[in-house]
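In this view, the complex is presented without one of its protein chains, the others remaining in place.
== chain A ==
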Amino acid sequence: MKIDKQRLLDGYRTMRVIREFEERVHKEFMTGQIPGFVHLYAGEEASAAAVCQQLGEYDTVASTHRGHGHSIAKGCDVMGMMKEIYGREGGLCGGKGGSMHIADLDVGMLGANGIVGGGAPLVCGAALTAKTLKTGGLSVAFFGDGAFNQGTTLESMNFARVYDLPVLFVLEDNGYAESTASSWSIGGHDPVRRAEGFGIKGARVDGHDYFAVYRAAEEAVAAIRNGEGPRFIHIEFTRYYGHFEGDAATYKKPGEVQDERRYLDALKFFRARTTGGGMLKAEDLDAIDAEVDTLIDAAVREAKAAPPPALSTLTTDVYLSY
């Protein structure tokens, strides 16, 4: 089950777009021009990239408050995302949603979510649609370690099981929910066993290893497409930034973040493994890096230049008809 060269390059590009997007948003946020709450996905790229690579046009994903990575990996337009984050006209949601509510139903991205645990029930619904209409699609719920203790998530796991829905539950365990450690908050300390308690087969993988996530997702998605019902993957990794922009993350051990960046970096691992093993050439990856830098630069420039939404849009889109 070799991953072919083009897929590897695509996977790397997605991770690289996410990383650069988040690094830039972090920098721009410090200038005070980005409003609201912003939660960055840097450090977690392999999950969104490798999972979404298994998906096609009839598949959907529901994301979280930390949603930029999933949005990019599922195919949301990066320009539209950046404008949305700046609250400008031409943003993916017309400036009404912002970072926490990026969505694009046309590409199967059912929305970031301001409510922890908000996504899993929606994914069950999307899977029900796919099953009823026989589209062949499946739906992925990305959720954090904090959300794994929310009733909505646990109810959804049972719901998906009893109807054998085509759902992939992806627990993105970055070690913390805000300042609270997942090693404390997840009672029983064994998410895969918790999933098995619902009758859902699960796997645990290192989220800094693109290949490990890819293989686990590939296997799970194949089983779901084969009609076996829901699956579960527990992905362990770290987030490089604070919970939201402005959080100093003092609850982490001194040096923890520096160590993460040095030793736990999915992009560095990917480059070392693919170029060291002769799968890819360093120049190919360098070319992607350069192209992505230009893309994100342009997105920031366009977003800053875009006008604010028209005031008349304040009361539009509340209903279709009223």
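Some notes on this structure:
Here is the rule we use: a contact is a pair of C-beta atoms (placed from the backbone, for glycine too) under 8 Å apart; a residue touches a chain by one contact, two chains touch by 3 or more; residues count from 1.
In this section, contacts and distances are computed from a predicted model.
As stated in its UniProt record, the chain not included in the shown complex is "Pyruvate dehydrogenase E1 component beta subunit", which appears among "Amino acid/amide ABC transporter membrane protein 2, HAAT family", "ABC-2 type transport system ATP-binding protein", "Pyruvate dehydrogenase E1 component beta subunit" or "Peptide deformylase". Contact with the undisplayed chain is limited, among A:Leu8, A:Val25, A:Ala177 or A:Ile233, to A:Ala177. Considering A:Pro35, A:Gly56 or A:Gly276, the position touching the chain not shown turns out to be A:Pro35 (whole complex). Of the listed positions A:Asn149, A:Thr238 or A:Thr274, the one in contact with the omitted chain in the full complex is A:Asn149. Residues touching the missing chain, restricted to chain A, are 35-37, 87-88, 91, 93, 95-98, 100-101, 113-117, 146-147, 149-152, 176-187, 249-254, 256, 308-309, 311, 313-315, 318 (touch as defined at the top).
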